[in-house]
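Every protein chain of the complex appears in place save one, which is left out.
To keep things simple, chains are lettered A and B as they appear, and every chain counts its residues starting from 1.
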Amino acid sequence: MFITEGFWRSIILFILGLVVVYFILNVTVFKKLQNKSKAQNILLNVFVFLGVLFLFYKLYSVIPEIINPPQFYAQNILNRTLYVCVLALATTGIVLIFKTSNTTNFAQGMIGAVGAFVAAKLVIYFTATYTTMGNTPMILLALVGGALVAFLLGVFVDVVIIRNSKMPTVVGKQMITMGLVLIFTGVIPLIFGTIPMSVPKLVYGDNIAFTLLGLELVITPNALAALVITIVVLGILFIMLRVTKWGLGVRATASNEVVASMMGVNTKMITAMSWGIAGLLGGIAATMWAPNTSSVGVDLMIPTQVNGFMAAILGGFGSFVGPLISSMLIPVLTGLLSFVALGWENAVVYAVILAIVLFKPLGLFGKQVAKKV
Amino acid sequence: MILQNKMCAERKAKLNAIKNHPYFGFVVITFLMLIVQLLRVSGLDIPVVLLRAFGFTMIYIIIALGFSILLGYGGLASLGTAGFVGVGTYVVGYLTNQFEMSIFLIVLITIVGAVVIGTIVGFISLRIEGMYLAIITLGLSEILKEVFKNATTITNGTNGLSLGTIVIFKQAIELNHNAIFIVIALIMLFIMIITLNLMKSPTGRALLAMRNSQSAAQAMGVSIFKYRLLAFITSTVYALLGGVLYMTYIGFSIPSTWSLGFSLNILAAVIVGGSQSIYGIVLGTFMIFGLNLAVLQQIPLFVENPAISVVFNGFLIIAVIMFYPGGLIRLINSMNYKIKTNYQLWKKKRRAYIYGDDPE
Partner (left out) sequence: MATILSSVKVWYLSKRLISHETKRNFNKNFLPIKKTELIENFNKKIELLELKKKNELLPNEISAGIQSDFLKREFETAIQELEEKYYWKNRALVQTLKRKNIQSDEELKKLVEEKQVLLDEIKNKYYPEEINKDQKEEFVAKCVAIEESYAKKAEELTLKHNAKLEEIEAKTNHAIEMRDAKISEIKKQLAALDVKVDKGILAEGELLKLEDLSMHFGGLKAVDKLSFTVKEGEIFGLIGPNGAGKTTVFNCITRFYKPTSGKMHFKNKINNTVDLNELVVHNIIREGITRTFQNVEMIWELNILENLLVAAHTEYRSGFFGHLFNSRLLRHEEVVIKSKAYKILTDLDLLQYAYQYPMGLPYGILKKIELARTLMVNPKLIILDEPAAGLNDVETDALAKTIHKIREEYNTTIFLVEHDMGLVMEICDTVCAISFGKKLAIGTPKEIQNSKVVREAYLGGE
């Protein structure tokens, strides 16, 4: 159906061309410049942007004329809304924990999955007791319940385990979260039983059609609801980070934990809250994502977890906005890549991320910190 | 009398030299492993599960040793192990099934491939450090996993690839688990010895210097580029070798095995045991893999609830990192020291009991 001929060749040629131009410029022009690193950085940014843009353009150009390319393209991007929301929430959680505890939390997905299990249990409970309750309020309540449990679990993990470990190194903390993954994998079936449970969608109903820039697009009400929830949650979170004392504390802890604690910032409280909020975000993400699988399982969030890490590294752990943008980019790219490489989307996206990170080690939005000898 | 005393002392010194030889412990470990196999061959009814558990553990020890050079000495965390081991299994499977290549040739090809992969990852590690490197290598491993899943002509996709007969010297030889077990044990011994040599050599010291202080290492003439590459190449060669052994031993490889969980388990084995000691790694691998495979699966409680053994592993990892950051081997060493001092005390007391209050 798609015109895939010459697609890969042109992509690879374009990228190689960019690399060659970059190196030539490096050797010829930049050697003489005063502000070498700055100019290099700008050029790199431009080139990476060009590369990604070219990829998107090429993906657009493979769509045959018959099926109205602009509309098809936009619709395909729109179809990924739900996953974008889920990934954005999960990634933000990972970045939040990285900023305050300087570790990558492998248990993030598992904590979220526990939230989804609780939500599923709550749904079963609600349907049994309050038969008159509508679907949407019920699932919203379950969502809140699951998220709260995930919040408590996050706080619990930080207060009881991470904080009490002796001389935790960076890798050590990582390993602790990995051990948590194992414990959760074992404990969840014991607590919630082996009977398959499922979470219903947020909203059921007909697809909502609308026109944007002359394109007739449709979106599922469920995705729309997820989008609204995500925007609200992330909006509140970012406002909190900007405005409240806690947000200031997070930023201070992220820049230097020891100094922050000496300045009177209650870093313990900040870290615990961050773990809690990360858990909460994970719980919401897992509950929203759960309807897409037939039943809620322990491996519900594992692919999302990996994608979240990749998004965080692509955007750069240094900022919140970078990972957020990356977590929009990744699902969209994966969706579009299914035109040309069905089954290989993830591999291609990871390879693209790898290539970008090779040139920009601190991510798209990371900033270089000078090293001192 | 004088001569006899002297000869006796010399004999004791010789015995001690053997006992304190750095390789002695490795030989003992290998011997213990081989005993299990020999008992089985001699007709004793040792369950196959137990035997397999030991075989697996030895393969994982090889992989973990490579990882310890990377993490314990180079200070580089990688989560790509699973992917690399997977590559090793598929290389053997494909080349044997399609071209009927000799296993020695395949091992050679694998090592060359490992050097190539290691060089690539090493180059990446020059740009990206720390936690970032772990995640990037995780991405690499995921790419490899996708390749395993989708390149069906080579890997047979998600159905898994099974190995035909191994070819040695142009002769197809039926899989004989007993023989392969012994080969694996000997290879493990070899790998342990060369790993110890490496750790105690100038290369090992240069790696440690790089891990402790990059600028000091550079000022002392250690090329960061060279040693990063070296660490990655070594660990990748070990991983691919592990993959080759895995495939020849079990004869079956499926993409779902080579997931993040496998890498994390190897990481856990290295950290739980103690990342800079070979005995520590052997111990850690036994705790993470061997215990589960060999012991827990024999107990009915764990067989009925496989989840419990997973939880046990999780608790083990967390407890070790929380309370013994140096790994179990440090705990054992300190316990050993305590036992020794207590034994001395006991001996003193005993002497006092027999000979009176003032023994010397």
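FYI, a contact is a pair of C-beta atoms (placed from the backbone, for glycine too) under 8 Å apart; a residue touches a chain by one contact, two chains touch by 3 or more.
A quick note: this is a predicted structure, and the numbers were derived from the prediction, not measured.
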**Item:** Absent-chain contact - pick from B:130, B:164 or B:202
**Value:** B:202
**Prompt:** Considering the whole complex, which of B:49, B:179, B:216 or B:345 touches the chain not shown?
**Reply:** B:216
**Request:** In the full complex, which bits of chain B touch the chain not displayed? Write them out.
**Result:** 1-3, 5-6, 194, 197-198, 201-206, 208-209, 211-213, 215-224, 230, 276, 353-356
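Here is the rule we go by: only the chains that are shown with their structure count from here on.
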**Item:** Geometric centre distance via CA averages, chain B-chain A, whole Å
**Value:** 34
**Request:** Under the touch definition given earlier, write down the residues of chain B that touch chain A in their complex.
**Result:** 71, 77, 124, 127-132, 134-136, 138-140, 142-143, 146-147, 149-150, 215, 260, 264, 267-268, 271, 305, 307-318, 321-325
**Asked** Given the complex with chain B, which residues does chain A contribute to the contact?
**Response** 98, 103-104, 106, 161, 164-172, 174-176, 178-187, 189-190, 302, 306, 309-310, 312-313, 317, 343-344, 346-347, 350-351, 353-354, 357-358, 361-362, 373
